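All protein chains but one are shown in place.
What follows is chain A.
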Amino acid sequence: MDREELTEQETALYDRQIRVWGVDAQRRLSKSHILVSGLKGTVVEFCKNVVLAGVGSLTLNDDRPVTDELLSANFLVPPDENMYGGKSVAELCCDSLKDFNPMVRVAVQKGDVSSFDVDFFDKFDVVVVSCCSLTTKKLVNEKCRKLSKRVAFYTVDCRDSCGEIFVDLQDYIYSKKKLEETIECILLYPSFEDAIAMPWRSLPKRVSKLYFAMRVIERFEEAEGRKPGETSTADLPNVLKLRKDLCEAHSLSESQIPDSLLERLLAGTREFPPVCAIVGGILGQEVIKVISGKGDPLKNFFFFDAMDGKGIIEDISKTSS
């Protein structure tokens, strides 16, 4: 690895975090390239975190025009329509983010993330997608997996006061200090498609109910052709029907996916900013860990629910049992 030194300016700016993760990690961060697609509150929090941390570049993808709903948990864009000038969410966020840390290159990539070819993703070390369909998640994940280098893939979504993160690092080798010796660890990750195809009965006991609930809603939106989050309590009867089918197919008791939880997730389409901050913070930390090679990364789902306050890691993979 190259031994370039950090500049004086970088050392001064990053002083406090270098004390957490060291100079080498800071150097690796400054050479990393991140793509995010789908700029709602949680991803905006994530962007802030990695720009502050000093990554090399951040590319934003979200062509949607600004709406009130889109801005409800967004602190990058002032609520002044006169300033929008026909710009997309990504373009408006880009202007603000650049300001946070002049040492990070922030850019916009127009287009639909599902239409980008495999080579496009080769430019990145980390890809984060949010607010997109089940099909898009699978597709982008597959493209990242086709590349010879490892591109870390994440999805993140928040509904009501709940959040979910999925992580695919393919195979990840890292060293871990145990007592005096350093041991090499390897983690094998399934793709998003393989992870969610795991039979529910085969999962560890007491898997977070949120895992199942999110799968039901995801399937529902896919089947109905809805955009992510385009739901309401009126959908509950149909969602309950889908739950029944899925539970039967997986021989899981329906009580594992409470009505009240599904109802919350369907109704609470507006983001809850404290949860965006928490989930965007955890995601930021995970990405920093993976780029810097410091610390054990989470495998492979993370759930937070403000109702019980727990932030839980679930391992949904074949190697977990």
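Just so we're on the same page, a residue touches a chain if its C-beta (ideal position, glycine included) is under 8 Å from a C-beta of that chain, and two chains touch if they have at least 3 such contacts; residues count from 1.
Quick note on the criterion: contacts and distances are computed from a predicted model.
Participant: Which name from "SUMO-activating enzyme subunit", "Coatomer subunit zeta", "Glycosylphosphatidylinositol anchor biosynthesis protein 11" or "WD repeat-containing protein 41" does UniProt give the chain that's left off?
Facilitator: From the listed options "SUMO-activating enzyme subunit", "Coatomer subunit zeta", "Glycosylphosphatidylinositol anchor biosynthesis protein 11" or "WD repeat-containing protein 41", the omitted chain resolves to "SUMO-activating enzyme subunit".
Participant: Touching the absent chain in the whole complex: find that residue among A:Glu69, A:Asp99 or A:Asp259.
Facilitator: Considering the complete complex, A:Asp99 is the one touching the chain left out.
Participant: Applying the definition given at the start, please give the residues of chain A touching the unseen chain.
Facilitator: 5, 8, 11-21, 23, 41, 45, 48-49, 52-54, 72-79, 99-102, 160-161, 206, 268, 272-278, 280-282, 284-285, 288, 295-296, 298, 302, 304, 306-314
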